[in-house]
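To start, the structure itself, in structure tokens.
All protein chains but one are shown in place.
Up next, chain A:
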Amino acid sequence: MNSERLAGYSTIALAGIGSLAIQDAIAGPLGSLVDRTLFPSLFVVVSLVSFQWLSKRARPDRPYPRVMAGVSLGLLLAPAPVEWLTRSLADVGIPYELVMIAGLRNVTLGLAAASCWRRYRNIAAALSAFCLLFACTLDTTWLTLGCVAAYTVAGSLWLMVQYQSALRIESENQPTASMPIPAFGIVLLVLFAALGVVAGAGESVTYALGELMPTSGGTGARDPFARGGIGDGDDVVAGEDVQSDGGDSDIHLSSPEPSLYDVFNELYGEPQMPKNMQRAIALPSERIREPDKVSKNHQAGREFSLHRRRTQRRPAPRDLVADAQLYVDGKSPQHLPLVAYDEFDGWRWHEAEHAPRHVDLEKTLAGWLKSPEPEREYEGGTERYRIKVGKLETRGLPFPRRVVSFKLGAVDRADFFRMAYPGIISLADASSTLPPGTILHVEAATLDWEALEELSPHSLLRTSTGQAHADPSDGGLSKRTAELVDQWAAEYPPGPKQVAGVVERLRDRCRLDRDAIVPSSVDGPVDYFLFESRKGPDYLFATTATLALRHLGYTARAVSGFYVNPARYDAHGRTTPVVTEDAHFWTEVQLANGDWITQEPTPGYFRTPPTLTWEEWAWTVVAGAMRYLIDHAAAVAAILLAVGLVTLYRRRVADVGLVGVWWVGIRCQRRASVAWTLWLLERRATLAGHRRPPGQTPSRWLGPLTALASEPSDALSTFLQTFERVAYGAGVEDATSFRLCGQVVRDWKLATLRSALSEFITIVPER
């Protein structure tokens, strides 16, 4: 292989790697491996084929073909109409910057295909480097890193080949076209002018130039296909390195947005006071004259009643996405606790009286507030989250459990925060709430649930020593419920396994029905839920689990907040919107070290899995693949059988296809029928493993076959003569040659040609 061709191949390799990196960025985190590799592979194949075609027809003695300028422009603009079509027809699209870089990728591959010309080769290599760098700025996945490594190797090879090729070209005194001095001059002029404007006009111009970048967020415009749900549009720009981020939001103003209490009312319906409860409350005489204060609860989040009216669901989930309360960029599923309830009076959960206390936080150099708590042995790695407050107005910080460190804009002092409930942080100022647009950066530890279950029974805080306990008079379990719970608990050893087992049994016994309500006529909601309806909303699961765990002596509490549902993940925004329907109740038990551990009693809701190591991830992938194969055994077997048959008879299958192409080709008359027939014979010989050497003429290649003592040799000999006359002389085809071609195709079938060529190869001397 000569150096020019090797240089072309290496250039295509560079362009292919750049294309792969770009496609990886376009596919996003949800894209499968096929999404990331299919199109680059196709593009590279097209580029390779084009390169082969151009290499055979390129005239190095001619100047560079200027038509490539038009071709490049077409390739650059091609993604725009495609994007318009996909957005219009399928409501699928990519951000404008990716459309632009896709066009640049096309140009790179197009020029790589024309890399038999040195200048195009150089431009393609430079553009491929730009594509790779651009992709690295968008995302850093394992595939991107692999592309960088591959590019390093291929780039080194490309440089070496270029050097050798340059030596050859200089020795050959190859004619070259004159350099486009005016074009370079214009580019330099524009660059100098831009630098001059920026240097002279200062920051205002820099900001203005930055806004030229679509979907960068600086313009305040919103695009539904913009990249990054957090950080796009309006006045917020998300940075990858949040530790070095100077702050996303300094907005801490009050606003009329809904609070968590309003969310509950909207989701579960407004609470209603049962008549018997109204009678049970003893009021002073002065308050009897103000009944509104009795029947209404203005203390949002302070208590939660299980008496609820049926509420109307929002029919359009699309609107819910638009009205998200929070946007979470991070691992899901996830529980975001906001309010903890300690006391239960039989119908209502009350927030326990809790003296707000100071939060122990250490400020880091980067402006983060870090928890001084030591790492626990049951932690499963840390995860980073970016949480953008949507419509929700809350004083509590919607953080996951086990916060390691967090950052809230420029609010970097520990005394700005307080511990609203044990383990739940909120703003210290009671009148302040997190307004929409606030972005919270959090680093939190995940929990290794298997390690937790292996903890000793003493690791759990028992009621006798804990602060939370059930009051048997108004919040305890009835006798039959207690018996049921005891029956469940007997199956497990005391400790974390018993807690998990009881919760699991509850999940199995009842089913989730958000529309189910507990009639006010029943004696107790838990009994009704466990033994009569056996269905209900999540707060009934949480209440039952909490009371059951308290009955068993564990310190437990009900917690409300939001559930980050992975099913809502928005690939466009790369975030998980948390909508009103994600308001959620669950249970927490306390460990002896003070940590509150999430327990999820509601079916359909799950706890956050621990962060996987590479080995665990690989095993998960393998296990998932195996599970898929087992689940689809019949389909997989059918596909494997089909692939096997096609592989086994691939030559025959390919030959049938080739004959079909030949049959159509000779009737289209685009080429002479003898040319089509020779094409078919060549392809058949290639299938038979005896490809015609490129420097061998058809007569020299097939001529010896005519000497073989076989019937078809006459037709082949005549065919070769006719071919030479038509292809190289002034001969024209007639009906005879048409029939002759058919005869040759019938005589020299794949098997015949293979055996004849094999025999010929053994007897023919080298030229």
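A few remarks follow.
Rule of thumb we're sticking to: a residue touches a chain if its C-beta (ideal position, glycine included) is under 8 Å from a C-beta of that chain, and two chains touch if they have at least 3 such contacts; residues count from 1.
Definition applied: contacts and distances are computed from a predicted model.
In the listed set "Sulfurtransferase", "Iron transporter FeoA", "GTP-binding protein" or "ATPase family associated with various cellular activities (AAA)", the entry agreeing with the UniProt name of the missing subunit chain is "ATPase family associated with various cellular activities (AAA)".
Only one of A:T137, A:Q696, A:T736 or A:S758 touches the absent chain when the whole complex is considered: A:Q696. Between the chain not shown and the residues A:A324, A:A583 or A:L678, the one that touches is A:L678.
Of the candidate positions A:V67, A:C668 or A:A730, contact with the unshown chain belongs to A:A730.
For chain A, the residues touching the chain absent from view are 2, 4, 56, 60-61, 168, 172, 671-672, 675, 678-679, 682, 693-700, 724-725, 727-730, 767.
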